[in-house]
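This is the structure I have questions about; it appears just below.
Every protein chain of the complex appears in place save one, which is left out.
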Amino acid sequence: MGTEGSQVQSLPGMQVHPLKKNLYEVAIGPAHPGSGHMRILVRVEGDVMVEVDPDIGFVHRTMEKLSEGRDWMKNIPLFERMAILDACNVTLPYVEAVEKLLDVDPPERAKYLRTLLCEINRVASHLYGFGIFGVFLGHSTLYMWAFGDREVFVELAERLTGARLTHTYPMFGGVRRDMPDDFGQHVRKAAAYMRRRLDEYAKIFLLNPNIRSRLEGVGVVSKSRAVELGLAGPNVRASGVRYDVRLAEPYEAYDRVDFEIPIYEEGDSLARAWQRVEEIKQSLSIMEQAVDWLEKHPREGFVHEKFWKTAPPIYKKVYAGEVPYAGKYRVKMIPLYASLKVPAGRSFARTESAHGEITYYVESDGKDVPYRVRLVSGSYRNVIAFKYVMPGHRLADLPAIYGSFDYFPPEWDR
Amino acid sequence: MSTSAQGIVERLRSILGLAPEAPVEQLKGYVEVSVDPASLRDAAAKLKAAGFDHVKSVTAVDYPDKKQIKVIYHASSMLDESLSGYVVGLATSVDRDNPTVPSLSSIWVSAEFQEREMYEFFGVNFEGHPDLRPLLLTPDVAAQRPLRKDFKVVEEDDYLKSTYDEYTSTKRWV
Amino acid sequence: MPAKIEVKESPKRGILGRIISGNVGALVLGVKYFLDPNRFTLMYPHEYIKLNTGYRGFIVLIYDKCIGCGSCARICPTRAMRMLFLPQKEGERAKKKYPVINYNRCIFCGYCVDICPTEALYHVPYHDIVYYNMNDLILTLDEFQKEPEYATAKEGIPVRYIFDERRGLVKVKAQEPPQGPESGAAPTASPAPAPQQAQAAQKQGESTSKPSEGGGSA
Partner (left out) sequence: MVDMVTPYEIGHGILRYIIFYPPVYQFVIIPGLIAALVVAIFIIWFERKAAARVQMRYGPYEISPRTGGATQLIADLIRYSFQEIIVPRTVDAVIYFAAPVAAVILSLLPLDAMPLTTNPAFWPIPMDYSLLLAVALMTLSPIFVMAMAWASNNKFSVIGGVRESFIVTAYELVAVLSMLSVAAAMSTYNLVDIVQAQSSGLWFGLLDPLAFLTAFIATLMTTSGFPFEIPDSESEIVAGPYTEYTGLMYGLDMGAAYIKRWVFSVLMALIFLGGWAPYVPGPGFVLGYLVPSLIVSVKALVIMAIMSFLRAVYGRYRIDQALGIGWEILVPLALAAIGIGFAEAYFHVYAYMGVMALAS
C-alpha cells in the first residue's frame, strides 16, 4: 500500500513540490553527527512525523558495476569495503558462492578459523552499533565505552589476521593466516572481560530509566510486519521471528558449535538492544568453543589441497616461520589465484552478518571476471523500515529507532 | 549444503502447478523457476500463499547478446522452518529495449525498494509500483542505466606505459 | 549439535522501585568509574605501538629475489603495484621488469606479499609514515627497496597492548627494538634468533646496492 498519493515525480530534494497544508519538511543529514552520510526527508506535523522518505545513495560506490571489471580474487577487498567493521561476515558469502561454483569445500580448520573471525567481527560490529546508539540518544558514555571495548576485539583481529579492520581473511578454498600460538588465552581473556562489561552496559544504559523511557514501546514492529517488510538480522529476531541463517542454513562451522539464538517478543527498540546484548554473549561463547577446537587439532588443512598441493617448498617454510621477516603461520597463495577462471554457473549464498542477513547472487560465464554479482546487505533490507515504521512517531524518536535498527550507511549504499 | 533436497523441487512444482517439463532447475544455493512475465504475479501470489513470505533480493541481469533482461526475485520464508532453509528464484525474461515487468511490491512489500533500484540501474519499468523513482543515484545518472553491459567502465592493466627514466623522474602513474 | 532457539524477555519496567534502583545503579557506576578510571589511551606521538612481525605494514622489495613474474601486479586489487620495464641492455633478449608501488592506492591487503612465489616482498611492521606531497607516495624502484624511515620510533616510547580480564587492554612497555644503526634491519619485536636476523640484514644490505648502479648506468 503506497503512501497516499505522493506522486512525486522527481527526487524531492531536487525540486520544490507543493506541501500539504501544515506539513513541515525537515531534512536530517546528509552530514549527520551520528551515523554516516544519509538524508532522511521527514514531513512533520507539529512534532509527529507524517511521512519519512529515506534519500540514500551518498556513499554509493557502484560495487556491482566494479565487480564486473575485476578478477574473482580482487572482488574480496572490494566487497569488504561495504562494512569494514564486519569484514569477514561481509565477504564470506561471496567466497562461499564462488566456492560452490568451483566445487571446492574448505577444510575443517579453515571453517573454524572463518567462524572465529566472523564472531569477533560480529561482536566488534554490535559494539560499534551500540556506540552510534549512544550518540543518538545523547549518552556519550555508552559511545565511549562501546568504542573503547571494541578496541579489544579489533586488537584480537589484528593479532589473528595482521590487519585491524580490513582483514580480507577468507579466500577461495581457505583462509590466509593460521591462528598464532598464544591466541587462545587472548580470546578467553577478552571474552571474560566483555561478559563483565555487558552487565555494566545494561546498568548504565538499558536499565537507566532515562534511556528505558526513550526506548520502551518506541518503533514497535510486530512479528508479521517484520516478516512482511523483509527486515533482517537482530531486528527480526527481536520481534519474535525464529529466523537466523546460522540456524536455517548452517554454513562454515556453525552446525558443529552449540550456541543459542536469542529471541525477544516485544519488537520495540529496547528489545532490539537487549537482542544484541544476548547475541554478543552467544558470540563470545562461540569464539571460545572455536578456539578450543583449533587448539586441540593439528595445524594443517587451512587451504583446500587443490590450491596448496602445487605450492613450492618455500610456502611451507613461510608457514613454519623460518623466513625471518615474514611472520609466522602466514599462508601463501599460489599464482593460480591471480588468473583464476570460475566455471560457468549461477549460485546464491547468504550468511548472518552483524547488521542482518547478507545475500550474494553470483553469475559467471567461465571468464576470469564475474558476469554479474548482486549483493543485498542487512542494512539495505532494513531501510524500508524508515518508510513504514517511523511515521506516527515523534521527531525525537527518529534517532532512537534509527539507532535500534543498527544502520550502517556505507553498507546500504554499497 | 542442505539445499539440494529433491523434495523442494517437487514441492515447488505442486505449489506453482507447473507442467512437469517446466524449467525448475536446482542450482547452487537456490532453486530457479522461470515464468513468463504475464503469469509472474499469480506465481508470486501462489508462492506467498505457500509460505515464501519475503523477498531477499531482486536481481536483474542484462544479456545483450540474447537481447534480454532477466529479473529474478529470490524469495524465502522466515516463519516456516521447513522452507527457511531454501531460497526460490522466481525469474522472468523481458526484451532489452523497453523492459516492463509487473511489480510484485503489492504482494511482497519487501521488494519495493529493490525494484526502485533495478529501475534506476537497468531501466526495468515495474508497472504498478507505488512510487518508482531513483533510490541511490541522481536522476541524470539513473537515465544512463549504469549497470547495463553497454555502460563501459575501463580497467587499468598491469604494466606501466612510461619508461624507466621517465617514470623515475616524473613519477607519472599511467 | 546446531543452534537452539532461546526465547528471552527484556526486564519489565516495574513500578517506582525500578526507577529509583535504575537511577541509583547508573549513578553509582558512574562514580565508581570516576574514582577508578580504566583508560588505555595511547598517547600517540609520545608512545607508539610496537607491532609484531605479522602486521601488514609498508611493503619492501628484495631486488635479487624478484624474478619479475608480475603475479603481484596481476593480483593487486587496486592497481597499486604495476610492472616497470627496465631499459633493455644490448645483450639481453627479454625486457626485464620489476614491480613499483603507488601508496596512494595501496590498501595494505597483503595479496602481493602472499602471492610472490620467491618471497621477494615483505611487510615492515609499521604503517604510520608521513609524506609531504602525493608524489613521494609513488616510489621508484630504488626507493621501493629501502625500508621507509620510521620517524615515530625516534622520539616515541614503544608500547604493546596485552589482554587482561579486568581491564580489557593494558599498556605495557615493549623492549627496545634491536634497531641497528645502519640501514635499519627488519625490526622484529619477537626475539627472532640473532644469527638469522644478522643474515637477513646482511642479505638486504648488499642486495639493495646492485640495482641502483644497474639502473643508473643505462
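Here are some notes:
Here the chain labels run A, B and C in written order, and each chain numbers its own residues starting at 1.
The rule is simple: a residue touches a chain if its C-beta (ideal position, glycine included) is under 8 Å from a C-beta of that chain, and two chains touch if they have at least 3 such contacts.
From a predicted model like this one, the values you see are computed outputs, not experimental measurements.
Every visible chain touched by the undisplayed chain in the complete complex is listed here: A, C. Residue A:Gly134 is the one among A:Pro54, A:Gly134 or A:Pro410 that touches the chain missing from this view. Touching the missing chain, out of A:Ile56, A:Met179 or A:Ile204, is residue A:Ile204. Screening A:Asp47, A:Asp103 or A:Asp182 for touch with the missing chain picks out A:Asp47. Interface residues of subunit C with the unshown chain, by the touch rule above, are 26-27, 29-30, 33-34, 37-41, 43. Not every partner is drawn; the one left out touches subunit A at residues 24, 26, 28, 33-34, 47, 134-145, 148, 204-205, 208, 210-211, 213-214, 394-399.
Note that in this section only the chains that are shown with their structure count from here on.
Think of the whole protein's Cα atoms as having one middle point; the chain whose own Cα middle lies nearest to it is A. For the pairs B-C and A-B, the larger set of C-beta contacts lies at A-B.
Chain centres here are Cα averages; for subunit A and subunit C they lie 25 Å apart. Chain centres here are Cα means. That of subunit B falls 40 Å from that of subunit C. Centre-to-centre spacing of subunit A and subunit B amounts to 22 Å, using the average Cα coordinate of each chain.
Within subunit B, not a single residue touches two or more of the remaining chains.
Looking at subunit C, residues 74 sit in touch with two or more other chains.
For subunit C in complex with subunit A, the touching residues are 1-11, 13, 18-19, 22-23, 25-26, 29-30, 40, 51-56, 69, 71, 74-78, 107-111, 114-119, 122-123, 161, 163-169, 186, 188, 192, 196-197, 199-200. Considering their complex, residues 70-71, 73-78, 141, 148-149, 151-152, 155-156, 158-159, 162-163, 166, 168, 176-177, 180, 185-186, 189-190, 192-193, 196-197, 200, 203-204, 206-210, 212, 216, 242, 244, 246-247, 250, 254-256, 258-266, 270-271, 274, 278, 312, 314, 318, 323-335, 337-339 of subunit A touch subunit C.
Interface of subunit A with subunit B (complex): residues 1-3, 6-11, 14, 56-57, 60, 62, 64-66, 68-70, 97, 100-101, 223, 227-230, 236, 241-243, 248-249, 345-350, 357, 359, 361, 363, 371-372, 374, 376, 380-381, 383-384, 388, 413.
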